[in-house]
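Only a single protein chain was left out; the remaining protein chains are all shown in position.
Chains here go by letter, A and B, matching the order in which they are written, and residues are numbered from 1 within each.
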Amino acid sequence: MTLSTCLVLAAALFSIGVYGLLSRRQLVAILLSVELMANAGNIVFIAFSHFRGGSLGQVFTIFSLALTVAEVVVGLALVLLLYRRHGDTQVGLASEMKG
Amino acid sequence: MNVLSLALLALLAPAAAAAVLAVVPVLRRHGWPAAAVCVLGSTVSFAAALAILARSLDDPGPHQQVVPWLKASSTAVAEVGVRVDGVVAAMLVVVTLVALCVQVFSLGYMHDEPRPGYGRYFAYHALFLLSMNVLVVAPNLLQLFVGWELVGVTSYLLIGFYYRKPSAARAALKAFWVTKFADMGFLIGLFVLFVASGSFGWDAKLAPGVATVVTLLFFLAVVGKSAQFPLHVWLPDAMEGPTPVSALLHAATMVAAGVFLVVRADPLFAQAPDTRSIMLGLGAATALFAACLALVQTDIKKVLAYSTCSQLGYMIAALGAGSALAGFFHLTTHAFFKALLFLAAGSAIHAVHSNDIRDMGGLARRMPLTTAAFVAGALALAGIPGLSGFFSKDMVLEAVEGKLGSVPWAALLLTAFLTAFYMGRVVFVAFFGTPSGPAAEHAHEPGWSMRGPLLVLTVLAVGAGLLARPFATLYGAEYHFAMGAGPTLAAALALGGFTLAYVVFGRARGQEPGVTAWVARLAETSAIDRFYELTYRRVALVVADGLGWFDRYVVDGLINVLGYSTLEAGSRVRGIQTGFAPDYVLAAMLGVVGLAFWAVLR
Partner (left out) sequence: METLAFSVVAACALLSAIAVVRSLDLVHAVLWLGVTLFATAALYAMLGASFIAGVQVLLYVGGVITLMIIGVMMTRRQSGAAARLERRWSEPAALAALAIFGTVTWAVVATDGLDAPAPPPAPSAADLGRALLHDHLLAFETVSMLLLAAMVGAIVISRRRDPGAVAKRPPVRAASASPVAPATSAEAAE
């Protein structure tokens, strides 16, 4: 368990999240992928905090957690809105900005 | 009042008249109020001119007052204002006097016009007098040019007075175009003069080559305005205008403006002997050429028009020979007798309702005053000894003698003979003999408004020769007259011409002998007209069409292509906006990858 390994792991998780973000059609699924990405970021912070000392990494993680939760809350509200407008949570339905 | 204020008054009186008539259409609509305003303005102007003349005889020194007008830089200033000297004083009197006579004559002559037209006519006259005065009192060539152009506009308006008549409208345009083409020379000459000397004055010292260029350019304008060959073509057509207009503009004043320009710019022309030679040659050639054409015209006004061309040629030749005094004096006498001739012709035309001399005949018995006036004018024009034209022609001939191998001198002498001959022809065919038709039989004298000016001008045409000495003093030169070989020869030629005319035409019954029919071929200015028309159609129109095509397809096409391609590109690019959020995220991600890559690489 070295810092590089942790970082590579975090990168892998992040990439998987990116894949999900870009390939999924359901809004909820996209939110899940975003969660993954945020999580990967947190891992990086914690890893650095552990291997380089100082509490800054963990402090950042606390804030990141809070922010991510807030983002999930708003995201779910948007999911509700999308569902109400179109009867489905397919993200392709919200294409009024086309052209 | 000092002379400058008087000059300003001479300017402002017709200006005020023109302004009032322009702004208050009611005056024009009723006709006679406009005439009254115009004549009033002209009278004031004439009175001022007389006052200036009186003062100038005592004190001919140039007085000048200018105000800055256009400022290009601290040193480059164009000015306008008033200038009074001997030349101006004389010219101003000539212009205002003839204008007043013509306007008074018009009161009767144009009486049958509908009221609004009558009013419009006098409004134009006021405008013309203003323009001519601006030209005469100009302190520099720039203001002279302003007056020049204004005069051109009023000429257009007056020639095209009967605008509903297609020939009149065409004639007005033709006059305007031909003179406008010539005015290019004036404008470019002004530019060159300014660049070379830093001002628009005529007393600049220029390098010989520059002087030649500038004077040649000005001469181009003179050729147009004073109807010299080959730009004389507009003057015969300008006879479409009312006869008093022909008398004023196209005999006495406007066409004389060209001569006046050369007189004013004499210091410049003195520095360009080559230009003077050209002027001498062209003037003499035009004089002879126009005299030939005058021989075969049947329209009395056209005879007088070509005669004007011819006499202007005399003036130009005199100027080319270096004697501005001779040219200027001939201008003055010519103004009087030519205006007289035109007005008398107008009286005859008014009586028989036709311009054609073949419709006249035997008018002497029925219209003695008109006949006397016309004959007096004809004699003066021909240069019969004792009359004004004799003295001024003599001055011209004396100046021209010996120059350019005396060829111009011989041409001018021949022209004198022809002048007497063609004027004799008109006199005998139109005024003597027997009436050719009912119209000529019932001719009668016109009213007093028309007779008055005829009388005045007759006196001047006959007696202006006596004014030669004071005239010369005003100009600032000496004048001696001696009945030497030259004048005698000229007098003999003039008398001979008249005699021949009597022999050929004297016993005619108002008819033309058939011999001149074939000579009519020679008359056609249409040769030149056709050349111009050909040039216009084949060259100018073709070039214009080509340029039009270029403008439409290349220039506009370029812009259209730009616009079209912008729209097309926009339409294509718009497809990027799918409205599908994950696509945008993908784009952002790719950007992030790029940035990360770049950050790592650094």
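Before moving on, here are some points about what is shown:
One rule holds in what follows: a contact is a pair of C-beta atoms (placed from the backbone, for glycine too) under 8 Å apart; a residue touches a chain by one contact, two chains touch by 3 or more.
Note that the structure is a prediction, hence the values are computed from the model and not measured.
Contact with the omitted chain, checked across B:L489, B:I576 or B:A596, is made by B:A596.
Residues of subunit B in contact with the chain left out of this view: 586, 589-590, 592-593, 596-597, 600.
One chain is missing from the display, and on subunit A it is touched by residues 1-9, 11-26, 28-29, 31-33, 35-36, 39, 42-43, 46-47, 49-56, 58-59, 61-63, 65-74, 76-81, 83-90, 92-93, 95-96.
One rule holds for everything that comes next: only the chains that are shown with their structure count from here on.
Rounded to a whole number, the gap between the C-alpha centres of subunit A and subunit B is 92 angstrom. For subunit B in complex with subunit A, the residues that touch the partner chain are 574-575, 577-582, 585-586, 589. For subunit A in complex with subunit B, the touching residues are 18, 21-25, 30, 91-92, 94-99.
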